[in-house]
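Omission of a single protein chain aside, the complex is shown with its protein chains in their original locations.
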Amino acid sequence: MSRLQMDLPGLTLKNPIMPASGCFGFGKEYAQFYDLSLLGAIMIKATTAEPRFGNPTPRVAETTSGMLNAIGLQNPGLEKVLENELPWLNQFDVPILANVAGSQVDDYVHVAREISKAPNVHALELNISCPNVKTGGIAFGTIPEVAADLTKRVKEVSEVPVYVKLSPNVSNIVDMAKAVEHAGADGLTMINTLIGMRIDLKTGKPVLSNRTGGLSGPAIKPVAIRMIYEVSQAVSIPIIGMGGVETAEDVLEYFYAGASAVAVGTANFIDPFVCPTIIEELPKLLDDLGIDHISECIGRSWGKDAKTINYSS
Amino acid sequence: MSRLQMDLPGLTLKNPIMPASGCFGFGKEYAQFYDLSLLGAIMIKATTAEPRFGNPTPRVAETTSGMLNAIGLQNPGLEKVLENELPWLNQFDVPILANVAGSQVDDYVHVAREISKAPNVHALELNISCPNVKTGGIAFGTIPEVAADLTKRVKEVSEVPVYVKLSPNVSNIVDMAKAVEHAGADGLTMINTLIGMRIDLKTGKPVLSNRTGGLSGPAIKPVAIRMIYEVSQAVSIPIIGMGGVETAEDVLEYFYAGASAVAVGTANFIDPFVCPTIIEELPKLLDDLGIDHISECIGRSWGKDAKTINYSS
Amino acid sequence: MIKKENMVVVSQRGIAENIFELILEGELVKEIKEPGQFVHLKVSGSTDPLLRRPISIANVDKINNQFTMIYRSEGLGTRVLSSKLPGDLVDVLGPLGNGFPLAATESGETALLVGGGIGVPPLYELSQQLVANGVKVIHVLGFQTSSAVFYQEKFEKLGDTYVATVDGSCGEKGFVTDVIKKQGIIFDTLYSCGPTPMLKALEASYHDRNAYISLEERMGCGIGACFACVCHTAEDPTGFSYKKVCSDGPVFKVGEVVL
Partner (left out) sequence: MIKKENMVVVSQRGIAENIFELILEGELVKEIKEPGQFVHLKVSGSTDPLLRRPISIANVDKINNQFTMIYRSEGLGTRVLSSKLPGDLVDVLGPLGNGFPLAATESGETALLVGGGIGVPPLYELSQQLVANGVKVIHVLGFQTSSAVFYQEKFEKLGDTYVATVDGSCGEKGFVTDVIKKQGIIFDTLYSCGPTPMLKALEASYHDRNAYISLEERMGCGIGACFACVCHTAEDPTGFSYKKVCSDGPVFKVGEVVL
């Protein structure tokens, strides 16, 4: 067995590297650069029941070592994804995680039921960072009970394992993780973006027309590592980690924190070859560190007495 | 009146720039570099009832465009601060905000009562990011009711206005802000650090001996701007903003978001002259932007219909 | 094909106030197809600035494998770019997007090229190729003020060239649209690149003509994957139909997309 292979619920990953949802479209653009079968998996762009245009532009802004986006879940809608995008991806030997979004439980359930039937969709990724219009815009991802209920409902209909994507914009990430684990989640993916904002001094207005956006990139990596470190010790389902990953070293830092696979988002925009480059560099890095198989790295940093004391500053 | 002067509860600031708590000690070290009377104010290092040594070293780690610290509130304790530090600072014409910390309500109340009597302490800054030993270590700063109760108790004894320092590690910063406003806070300071972590690949261990630490520096600026933007529109008490401020432009971005003054933390370590440099550059920047008085900048980005929709990514 | 290459700086010089002309050399030049395509630049190995910067291709020298960009040094990224010296490497992703359709103008016809500010550069390569095709070119170039004007003589060598400045400090005072009307310029095809207000003014006057405009939008990936740079299409101005500026554009037929 390859020293990079990882087996996760629903997913046999030839390596634990996959592009993160929303940062890779449905793969077509990156297929110009390399064979997508090289990837461990692909997390496709969020799919909603109906097509969405998303937010007005500008939709991205730069921050120090990070970027903000407020794409607003633009996607062609479930039907077109099933008709065009997934069949096209079928030419590659790579499992797909379908990122499912919505603004009410029924939307999620509908998309999850249908998209989980696609032959190359090996798992769902529930994007619970969107506002729940029914409960007044409070995100599914910030109230454990609401997230758990959604997870349960989606689990009931999904034909493939369900990973829940956690939002970092919460007081207690461990509570969220435990709630969705308890509700039947097969795995976690984390973290989604932190909410942030930039203001243009010349216009006096927020740079993004949506005003706030999701902060991604290297700036957020320490927050992701901390949350994965805490959550991985509190749950027994695997975690796909993400947030600012750019190098093979970053991947191992995620594994050490407790992740079992890693997704690469923003870095694809900076270097379209970043995923295959990381995959190529990982074995050498494992050699340097004297590690046989990457799975040995999972949770290396936990230590014996892994309780953390947040008496910082 | 100077175009930089700002009047806040308890504080007449000749300019709205002050070093952030914990990033300036009690001022002595920076007095080697410039006259501290140049500053708008000084937020001194957190003071606790008893002396604290803090956490074991290493206590700082670098992240991309940020740093983690887990100093652990090292300080000489209330008595010594009253005896040595505050009298020494009295030689400068600069108001002091005394950062008050503790692990139970009574500690806070005791420190607040005593330190607010010092002649040059013009305001308190309640550091509610500390774990509350009574509630099992959950930070005062993550539960609105707990924070409100603490604020009320401190307000009862303080002889000067009380600013509450909000932690960004919460699901809903507006709820926190409203809770402490309702409890009598005279102002807010925000944000404290995000909780983060780094792991050393060679040792396999967290870089910080405390494992997690507080993330500060330019990396967190977009999170701070977003929170201040949201909170400033929901409360009617002034906000002293902080998080990654390095330049005069950053200061105005904070004002545009809704802050009425700005604190500079981590940047002091990179450039000990950063505060006087910003103070010097602000008037020129105001000229460039055609602004008479810096107070005109407060909340410029709010727009007419300032509701934000967090439908990001 | 889109390549990613560390290209070598051949030369860099200031040609107007805060405006730089940068010549890069490398294999990527072989892939450039049309005037109006752009490149996406990573200006430093550091994470700050993090994102690439889109800059148009202003001149192509296939013989020497070189191309020229002209850009304004404004924010962090372009400021760092302007510090590059001959021999330094720049990480270039490109060529990207679809450029101006040369075939839209036949030999002997007249093309009007209208540029505004840092929208002027891609018109230079376009103009040269049109002239090589036997097209008569007329340029109307708008700038803020005289110190911002660049490449005027170069354009003059290719065809009639009118310069307009907002403050009248060089050429005519006013906007490019004023100049076109005042001079009574007659053309078969219109090609334009510049700020959105300028493009909107052109669209208002020439929406029924054979006109092509190049758009600007904030970009993430630059290759069509992130949905940062979309615009609505004209036949479905509030619906789900969209075009991506980076991969469907940046050049569109006038009226194709909503400005």
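All chains are identified by letter, namely A, B and C, in their written order; residue positions are counted from 1 within each chain.
Keep this in mind: a contact is a pair of C-beta atoms (placed from the backbone, for glycine too) under 8 Å apart; a residue touches a chain by one contact, two chains touch by 3 or more.
Only a predicted model underlies this, so the values are computations on that prediction, with no experimental measurement involved.
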Exercise. Considering the full assembly, with which of the depicted chains is the omitted chain in contact?
Worked result: A, B, C
For this session: Touching the absent chain in the whole complex: find that residue among B:Ala41, B:Ile71, B:Leu124 or B:Met176.
Result: B:Ile71
Seminar exercise, completed: Per the whole complex, from A:Ser65, A:Ser216, A:Ser232 or A:Ser301 the residue touching the absent chain is A:Ser65
Exercise. Which parts of subunit C are in contact with the chain that was left out?
Worked result: 44, 46-48
Exercise. Touching the missing chain, which residues of subunit B?
Worked result: 22-25, 28-30, 32-33, 45, 51-54, 57-67, 69, 71, 74, 76-77, 217-218, 246, 266, 268-273
Seminar exercise, completed: Against the hidden chain, subunit A presents residues 64-65, 218
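Keep in mind that, in the parts below, only the chains that are shown with their structure count from here on.
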For this session: State the chain with the largest centre-to-centre distance from subunit A, centres being mean CA positions.
Result: C
Exercise. Taking each chain's centre as the mean position of its Cα atoms, how many Å separate subunit B from subunit C?
Worked result: 46
Exercise. Taking each chain's centre as the mean position of its Cα atoms, how many Å separate subunit A from subunit C?
Worked result: 36
Exercise. For subunit A and subunit B, what's the span in angstrom between their mean Cα positions?
Worked result: 32
Seminar exercise, completed: Listed in rising order, subunit A residues that touch 2 or more other chains are 22, 63-66, 69, 71, 218
For this session: Please set out, as single numbers or ranges, the residues of subunit C touching at least two other chains.
Result: 47-48
